[in-house]
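All protein chains but one are shown in place.
Moving on to subunit A:
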Amino acid sequence: MNLLARYAECIFWMARYMERAENLARILDVHETFARDTRGMTNWFSIVQLNADEKDFFSRHDRPTAEAVVHYYMFDTQNTNSLVSMLRMARENARVLRPWISTEMWTQINVFHNKLVEMNGKGVALPNLSKVCTWIKEECQTHTGITEGTFYRDQGWYFYQLGKYIERADQTTRLLDIKYHTLLPSPVVVGSTLDMSQWTTVLRSAAGYHAFRRVYPRGMSPTTVAGFMMFNEGFPRSVVMCVRQIDGLLTRLKSRYTLRNGSEAMEKVDELLGALLARPIEEVIQLGLHEYLDGVQAQLCGITIEIGRAFFGQDTVPMTQSQSQ
């Protein structure tokens, strides 16, 4: 059975937007609860930095107040990185895919999107933020569950998984990066109580705190946290774990459906995996974590471009989709 190139692209992006939405909900949720500075204030600005949205944000807001940042990332339709925009994009892709995906998948995304839009009218009071984020996270997980249980396993399934893991790997690097370049340069002493609580926040955002504790029952250091999130082979959100998945998916996709294209994408994945396995975390931090993460993000972006060239019938990824990287 042939898979229309455009469908493959839509499946890939639907998966990415749903994964991205889940990650953003996690970040907002954990931020509210744990990410406080020395005066107990939540540093909402770091989320703006995390998404590299400074320019767009300040074009419409003077200060990164809690209200402004939360609204900007929940409901601002002009912000392509807001939850409502992500859901809109996921839904538009799902709408195109309705002949291909299960009715349950479509219906859940449709209802989820519509509820979120309705909520915008009412506004979300900050004390309810955590509740709303939990709901969003659960809707995303429901999507994952419905997909697992109903998505017909053909080529489309591979593109779905590819999208999901590329997005997840990217999100994990961003999460680490923000901690690195917003918090480390601050006067907070490395290893202080506050510093540790912030690293805990990073882990919680990725639902990795308990897993981390299992691996490192005693103590916590920036190095062990970063190493865990980058290289752990069992943590479902670690970059290495995701890239291994991408590697396996591409190989199986190509061989099972005897697809002519995709060699360049596979080479890029091999390159990235090789780079990830080449250095221990200590060395990475010594050389500069931020630069390293930037490099990983660029490589993930390169993989996306090659997948687009190979399977989506295009030479470049359309701007509307790459701009929100």
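Assume contacts are C-beta pairs under 8 Å (C-beta built on N, C-alpha and C of every residue); 3 or more make two chains touch, one makes a residue touch a chain; residues count from 1.
Here is the rule we use: contacts and distances are computed from a predicted model.
Colleague: Select, from "Methionine biosynthesis protein MetW", "Tricarboxylic transport membrane protein", "Putative circularly permuted ATP-grasp superfamily protein" or "ABC transporter permease", the UniProt-recorded name of the complex's unshown chain.
Modeller: UniProt lists the chain that is not shown as "Putative circularly permuted ATP-grasp superfamily protein".
Colleague: Considering the complete complex, identify which of A:Ala5, A:Ala66 or A:Cys301 is in touch with the unshown chain.
Modeller: A:Ala5
Colleague: One chain is left out of this view; which of A:Asn110, A:Ser130, A:Thr144 or A:Thr224 touches it in the full complex?
Modeller: Hidden-chain contact among the options goes to A:Asn110.
Colleague: If you put the missing chain back, which residues of subunit A would it touch?
Modeller: Considering the whole complex, subunit A reaches the absent chain at 2-8, 92, 95-96, 98-99, 103, 106-107, 110-111, 114, 155, 159, 257-261, 311-313.
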